[in-house]
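Just one protein chain is left out here, and the rest sit where they should.
Chain lettering (A and B) follows the sequence in which the chains are written, and residue indices restart at 1 in each chain.
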Amino acid sequence: MSDGGTGAAHDVLIVGGGAAGLRAAIAIAETDPGLDVAVVSKVYPMRSHTVSAEGGAAGVIAADDSLDEHCYDTVSGSDWLADQDAVEAFVREAPEELLQLEHWGCPWSRRPDGRVAVRAFGGMKKMRTWFAADKTGFHMLHTLFQTSLKYGEVRRYDEQFVTRLLVDDGRVHGAVAIGLASGRIRAITAKAVILCTGGCGKVFPFTTNANINTGDGMALAYRAGAPLKDMEFVQYHPTGLPFTGILITEAARAEGGWLLNKDGYRYLQDYDLGTPSLTPQLRSMELGPRDRLSQAFVHEVERGRTADSPYGPITYLDLRHLGEKLIDTKLPFVRELCLKYERIDPVHELVPVRPVVHYMMGGVSTDIDGATPVAGLYAAGETACVSINGANRLGSNSLPECLVFGARAGRAAAEYASAAGTTPSVVEAQAGDEMRRLERDLLGKGPGTESIAAIRDQMQATMEEAAGIFRTGPEMEKGAGTLAELQERVVNVGLADASRSFNTELLAALELANMLDISECILEAGRQREESRGAHQRTDFPARDDEQFLSHLLVHRGPDGSARIEPLPVTITRWPPGERVYGR
Amino acid sequence: MTPSGDEMTDMRLYRPRVSTWWWTRKRSYFVFVMRELSSVFIAWFVVYLLLFVYAVGQSEAAYRRFLGWASAPWVVGLNVVALVFVLLHTVTWFSLTPQAMDVRLDGRRVPGFHIIAGQYTGLLVVSLFVLWLVTQ
Partner (left out) sequence: MADSIQMRVSRFRPETDSQPHFQEYDVPLRKEWTVLDGLNHVKNEVDTTLSFRWSCRMGICGSCGMSIDGEPKLTCGTFLSDYEPGPVTIEPLANFPVIRDLVVDLSDFMAKLPRVKPWIIRPEDHSHVEPDVEYLQTPVQLDVYRQFSMCINCMLCYAACPVYGLDPDFIGPAAIALAERYDLDSRDHGKGERLDVLTAHDGVWACTFVGECTKVCPKHVDPASAIQRYKLKSALQTVKAFLLPRGAR
């Protein structure tokens, strides 16, 4: 069933078929149609998690807005950990990319005069968030996917899971992938590889993320010798539904929704986020940044002012004053989700919400063109950390991030691949080793003594404890200890499912291995960052420490598999570190 | 983009066969098949009406012969069955019409209800007219 030698060869291989991956593929097909590009994804592209993004994508187009203001909002939102050269490039290219998407058919919501409409969003001083009702990610992904079908020369490997990157002498040469439907393992050689596999929310038990977000690309890069960056920064979105963790978009607050505690009080005013007003004020109250809002929730829990639900403490999102017409026009999906999953109609009732893991600011460390230190290896989208999001991402920055850096990484990878030499034959041996490993250690193993679900549940519980909204050194130490134990136990996982055909138990085992590696990185970086900044809040180090920690933390994989931390200075261009002020 | 596929052809897929009785399995499928069948009865009514009109046009005697034939039990039975099917035909197709059209006034879609109501109104008006005509 497995290939003896290499299966296929391409110039550029893109791993992941979401917004970043598809954008990269299109960028290469347009700039260099002679190159042989392939996209490999463990799901069909239209299932990629981009599809569930709701609120919008930021890009400066209003007459009263400016690139500098978007930069400042992003940099201050990042608690000054974002690399400002990257932010400047991002802010400049975002409107172009969004316009390109419009030309490709994205159904952006419009003003009466036919021009693209923009709305307010958290942490932004001006209205600059483009939106397609409250299904922006869905429309963007489908637009990109359908547009990509124009380029017949781009090959797609659907439902194939990449298990390992082929690297030799500091250079990437392709990947080994297993076809889910047939169980066939093949090597795909490529001169350049772009990782666009999204985030890793599933290392936590309660997340807006889909089942597929298991940090595969991050783990692949980490094991291939490319460092991860800013892994300690995990974004908790303030408004997820209590049982399912389903996202209720920030747009609900941008349109005027309020957050109330159990006494019906708009509690954010107690946390230096401004004073309440009837209409939403930008960069104030409910339109503050996500990290501060999630932290406010935890304080409310401590003060006993949150309501109780069968799924833990909650607060309420009040949309009743927005009216049915606005909700049906601007927030129809929100209404649908509340009705279906909570049996609550936001037009008439309060929506129970709580903070939920949503986004990874950290990821594969790249430069401003998506390049990692491993030659030929690139990354873009949530998988990557450039960084434009620093310690906390502003809502509506990640969709344009996928487009801007997907395109940049695509063009950079294309340029690299055009000039790159041939694949050395030693890579065949590596591919053979990986195939044998998969056969021997997984497919051919038979049932083991450990359960995938049990280890996964324990990992998630550990991460919730150790890497919550507020963390302490001892808790993270303890968590790291548990993870180390789990890494030992996972070796005894086997497969009850012996079939080669669509073996999702095998898939779960491979994903679990990825998630364990990533979790260790998150906790190691978290322990070493002895300060509080953005989404990384430590009760044992409650202040921001620019002297020691105005830098990223890179996590390298040591030869013994342990995580080694190395600082990397933040690029500051025009915005020297200052105080993050909201509501004032 | 062209899928490279996973060599689906050398995999053993199970291809379920559709039963000849697929249309009896679900109520909506059954109604659909009856609806399609109703066209046959529409055709019958057309033929019947043509025979009727022809007989009227011929002579008083031809008309009486026609009426005699039409009152035979099998013709009556057939016409009753046909009437049921024609009613089914009318009701189903009236309800489906809005789906086949996108009628807009001032840029806003006319709700399906109005289109359906419009058809019944039209039917009523024409029926009343015909009734008046034949009772003269």
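As a working rule, contacts are C-beta pairs under 8 Å (C-beta built on N, C-alpha and C of every residue); 3 or more make two chains touch, one makes a residue touch a chain.
This one's a predicted model, so the numbers in the text were calculated from it and none came from an experiment.
Student: May I ask you to name the displayed chains that the omitted chain touches in the full complex?
Tutor: Contacts of the unshown chain, counting the full complex: A, B.
Student: May I ask which residue of A:Arg253, A:Arg500, A:Arg527 or A:Arg580 touches the chain that does not appear here?
Tutor: A:Arg500
Student: Just to verify: which one of A:Arg303, A:Lys340 or A:Arg584 makes contact with the chain not shown?
Tutor: Hidden-chain contact among the options goes to A:Lys340.
Student: Which parts of subunit B face the unshown chain closely enough to count as touching?
Tutor: So the residues of subunit B touching the unseen chain are 1, 3, 5, 8, 11-16, 18, 22-23, 25-26, 28-29, 32, 36, 96, 99-102, 107-109.
Student: Spell out, residue by residue, where the missing chain touches subunit A.
Tutor: So the residues of subunit A touching the missing chain come out as 30, 43-44, 46-49, 51-52, 95-96, 99-100, 102-105, 107-116, 135, 138-139, 142, 146-147, 149-150, 152, 158, 181, 210-212, 243-244, 246-247, 333, 337, 340-341, 451-453, 495-497, 499-505, 508.
We take it that only the chains that are shown with their structure count from here on.
Student: With chain centres taken as the means of their Cα atoms, state the distance from subunit A to subunit B in Å.
Tutor: Measuring from centre to centre gives 54 Å for this pair.
Student: Going by the contact rule at the top, pick out the subunit B residues touching subunit A in the complex.
Tutor: 1-8, 10-11
Student: Okay, in this complex, where on subunit A does subunit B touch?
Tutor: 8, 25, 38-39, 148-149, 151-160, 179-182, 184, 501
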